[in-house]
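Only one protein chain is missing; all other protein chains are in place.
Moving on, here comes subunit A:
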């Protein structure tokens, strides 16, 4: 986990950063490049899961009508997703999806946040595997909900045939099918992955760029400082992106479920 920091301290980091900077050597076995079971990324996933479970179980061990501060905090996270995402997007029926959306939101938010938390400093979501899992779950969920709500045939009719004149349908049906059943999960996963990937890449460019300039020529030191100031500014921007992407992922999942449940277009 400290590999990055060591690399930076030793001044060995290659510039420009490449995709390989996202594939760190594994923890167990130490330093292996082809083992993916126990790496910084899987460790971060387990840490995120552990932190969330401990946080919610600890704050909600003994719920009271008049909440303590911690209980209130946990409740306001759930209340935010429940009221501002589930109920707002789906309506009253959305309450039953609120537990999943809250879990999803917290998980994405925390794993995203690792991008700027010291010592972690990279989000697991910059590996597409993790956003892909979440996107697949959302995809299966909204299709399952739609089929259960409308019945198999009616759901696909409902999803594929927009209310349009018959002569335009040959054009519209493939577009609808493509966008609903292929683009949706893909875009959901790629949006989150690309944001986290690009955010980390930006921070790498500016951080390593500073070192690269310093190593190349001592006269470039002031520009290195500018580069690092940019890193700080971009970290703040990254904080915004972290929250926004967690929110967007949850809202879009809710929106797909809402679309699957809707009676008309």
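The working rule: a contact is a pair of C-beta atoms (placed from the backbone, for glycine too) under 8 Å apart; a residue touches a chain by one contact, two chains touch by 3 or more; residues count from 1.
Rule of thumb we're sticking to: contacts and distances are computed from a predicted model.
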(request) From the list "von Willebrand factor type A domain-containing protein", "Permease", "MEDS domain-containing protein" or "ATP synthase subunit b", give the UniProt name belonging to the chain omitted from this structure. (result) "ATP synthase subunit b"
(request) Pick out which of A:45, A:89 or A:188 touches the chain that's been left out of the picture. (result) A:45
(message) Using the touch definition from the top, which of A:19, A:119 or A:218 touches the missing chain?
(response) A:19
(message) From the list A:142, A:155 or A:197, pick the residue that touches the absent chain.
(response) A:197
(message) Contact with the hidden chain only, please: which subunit A residues?
(response) 18-20, 22-23, 36-37, 41-42, 45-46, 48-49, 52-53, 56-57, 60, 63-65, 67, 74-75, 78-79, 95, 98-100, 102-103, 106-107, 124, 126-130, 132-134, 137, 190, 193, 197
